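All protein chains of the complex are present and in place, except for one that has been dropped.
Labels run A, B and C following the written order; every chain starts at residue 1.
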Amino acid sequence: MAEKLLKKDDIGKFYSELEKEYKFYAPTKVKGNIAFKKISNAEEIELDYLNSKVPPKDVLFPQKETIFEYRYEGKEVIIEERKDLEDKLIIFGVRPCDAYSFKLLEDFFASGDFQDDIFLKKRENATIIGIGCNSPRQSCFCTSVGGHPFQKESTDVFLSDLGDTYLVEAISEKGENLLKKLSWLADAKKADVEKSKELAKLAEESFTTKFDFDLVTKVLDENFEHPVWQEISESCIGCSSCTFLCPTCTCFDVIDENDEYNNRGRRIRIWDTCQSCLYTLETSGHNPRPAKIQRCRNRIMHKFSYYPSNYDCLGCVGCGRCITACPVNNELRLIIDKILEIQEKSGEKVSA
Amino acid sequence: MGLETENKDIETNLREIARGLLKDKKVDVIIGYMEGTLPMLSQPIIIDSEEDVEKLIWNNLCYVNLAKYLVPRVPKFVDSEKGNLTVGVVSKGCVGRALIHLASENKIKLDEIKIIGIPCNGVVNRQRIEMEIGEKEILEVSVSGNNVIVKGKDFEKEFPFDEYMNDLCKTCKIRKPPLVSKAPDLCVGECEEYSNIVDDFSDIAEFEALTPEEKWNQITEELSVCTRCYACREACPMCYCNLCFVDQNKPVWFGKTTDLPDVFVYHLIRAMHMAGRCVACGACSLVCPVGIDLNKINRKLEKIVKERFNFTSGLDPDVLPPMVDFKMEDAQEFMLEED
Amino acid sequence: MTEPIVETKQTENKEWEPKIIAFLCNWCSYAGADLAGVSRIQYPPNIRIVRVPCSGRINAYFIIKSLTDGWDGVLISGCHPGDCHYISGNLVARRRFAILKELLEFFGIEPGRVNFMWASAAEGERFAVLVRKATEIVKKLGPNTKFEKKW
Partner (left out) sequence: MPNPYIPMLTRVKSIISENEVRDIKTLELEFQKKEEYKAFDYIPGQFAEISIIGKGECPIGIASSPTEEGTIKFTIKKMGTVTSSFHNSDIGDTIGVRGPLGNGWPMEELKGQNIVVIGGGFAFSTLRSLVLYILDDKHRKDYGDITVIYGNRDSGEVLYRDVLEEWEKRDDINVVLTIDREEESWTRKVGFVAAVVKEVAPSPDNAVAIICGPPIMIRTAVDELVKIGWKDEKILNSLEMRMKCGIGKCGRCNIGEKFVCIDGPVFSLAELKKMPNEY
């Protein structure tokens, strides 16, 4: 399908035509920060943003989510499954890194003998409209994890900011069907497509943070026990900013929440984090990961060692949120540097 | 004299003292701040050799309360043979207060630490600046004269430091670590003895005058974005419980969800636990990944404790904290009485 | 859930009556309530009593948990200062209550929701009067809906 153009002034029209059929999620300002929320007015959309604080994964995998509801009638329990999973969603203005995170999440939740129905159904009903990154941050490193500031693969429709207009491309079948509904969109000219490519190239060149993750994975596999972990976990205060703001973290806790007045309740899942000491604490009091050193290591190993060996890809999309969020500046770039230092040192030893 | 020269002087002094302490073996390790990798941050660092002293810095972005690393002690502060090492702590006023208060709660022994006092001008309220800059990337931050200068790709903005200081620093009366007369060896560098701290708490008067409904709306709006990551708790030097009340699950006291009632209760009870203990370092607000401002609550606590029990936390390790103490004549005007 | 709380919310058309949870210390106030009972002194039936060993046993959790669980008011009563069975439990508690009361107000909870009082074992009359007063205060505030979760 040919590329289209969307004038920035026409975002309102774009929204109002789609919001009847879809629940429309878009980046919007909430208390000074960008967050993906269901909006009720096109004016709320903030497309000119770096990236959201909380990743858009919380649209499909919200921090608190009902698994099922139940009612008590005497000793009988009646379980009611969720019915809102069939709602159609649009997630508008997602950065390519976050769009890629949806693919990682989808692969993860679909892997193995058991499939996470709740996430997968929602994912199936969601149309992702991505937007290219004209100016990636210094902390961004998506090009190191196989991504790109203009990567389109994981989106359904892709926008490129050309100044006054957006270049609109349908990437998937879902995206094509969506664009068919918007027949009023003007056709793009060749120059527009060229310009978008130019922007992509400029954006790619502006990356300053680059890693060789193949090497990182290799070093990690060999160095589960290494004094470097002590060093890495030293200044960590054990808050969970990095995991809660990570677009690929999927761990959750399951809790029953009761409405005792009405003999009903719901089983919910809420985000949990490997940085909390309660995460692995068993009722007997035994804790397999009792100290910060094990918990820090688990996060890094999970993303860059366990993920590659289990799912054959890195568990990281390079959004850089953990870099900017860490309150004590114990950030991923420094951690990776320290890990790679092991390799350099052992290399020296071999050559000597 | 501008802030940057002041900071530079402090930094030079600090390095001098640190070098001396390490050389004379008065301390085994020193915890301080080093340059961060991002413009608005600094990084805690632990050094044990004289060469590393040059890594120590001091500026208005050093907001982490280093007392956090002493309760419980990080592994580097404990030697497998010698046991607890003597730790030098680079202390602005609130870090010193935290250490002294922790000593009054018997959590640290003052003879195992050395407070390296430095006079603090306050720290930059990074969240506020970030929010005002909005969706542009900050590439460089410097303090010059009395301004914080923030530079990005195609912008440069100046913020008056007095206004863009962390709210708790604006009202801070204890900028240097308190001198403890009974333990003169404790402090090196610039410390000061404090008595009769006068504070009118005018900064929260406006909020206090609101109706309950208005207060509720403002507070709940502030808390509505909380993700329950507990960064506030983890950065707080006073939050050292092995098992926090929100984590207790036998029985479960309070919900763990991000629904408003649960978030509200978390912050309310955490505030309750901070009464008479908060040392006004503001770390809880400055570390919040979504920028929740808890300063008002901390100020209110300070006010209650000051007015009711005439107590200021972290000045004297031998005074009992107010919440474990009592006086027969404590005010009880809030009790129900027959008309 | 196997033993659900059977009380249901009152219907709209009847005059609304608040439900108040009362934590009474074992040695004074509980006995005071008992005295009020045996002396046939009337006090409002809105309170449900929980006996605790001492007012010093009352953690701020109890009070806040009561509010989040939907009680309209919380009443706490202990021995008069100086009369504590455990010498100073109520004095330590008094400091705690002072902070909690001010904090709740600061957080925007109506100050009347949580009330504190002293009543000795001999003060059946005083107990009844103060319970009446507390009930009035809470009744004026109306139902406690701030902590309701969405269903």
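What to note about this one:
Heads up, the rule we're going with is that a contact is a pair of C-beta atoms (placed from the backbone, for glycine too) under 8 Å apart; a residue touches a chain by one contact, two chains touch by 3 or more.
Just so it is clear, the model here is predicted, and its values are computed rather than measured.
In the complete assembly, the contact with the undisplayed chain comes from A:Ile118, out of A:Val54, A:Val94, A:Ile118 or A:Ile336. The residue from A:Ser40, A:Asn177, A:Thr208 or A:Asn310 that touches the chain not shown here is A:Asn310. In the complete assembly, the contact with the undisplayed chain comes from A:Ile67, out of A:Leu5, A:Val30, A:Leu47 or A:Ile67.
Residues 249-252 are the ones on subunit B that touch the missing chain. Touching residues on subunit A toward the chain that is not drawn are 67-68, 70, 72, 75-77, 79, 81, 108-109, 111-118, 224-225, 250-256, 258, 265, 267, 269, 272, 274, 279-284, 288-289, 294, 298, 301-302, 305-306, 309-310.
To be clear about the criterion, only the chains that are shown with their structure count from here on.
Here the chain at the heart of the shown protein, by mean C-alpha position, is B.
Separation between the centroids of subunit B and subunit C, computed from CA atoms only, is 36 Å. Chain contacts: subunit C has residues 149 touching two or more partner chains. Contact with two or more other chains is made by residues 259 of subunit B. Subunit A makes touch with subunit C in their complex at residues 72, 75, 257-265.
Against subunit A, the residues of subunit B that register as touching in their complex are 36-38, 41-46, 64, 68-69, 74-76, 127, 131, 135-137, 139, 153, 221-222, 224-225, 227-231, 233-235, 247, 249, 255-259, 286-287, 289-291.
Every residue of subunit C that touches subunit B in the complex is listed here, in rising order: 60-61, 64-65, 68, 81-82, 88, 91-92, 94-111, 115-118, 126, 129-130, 133-134, 146-150.
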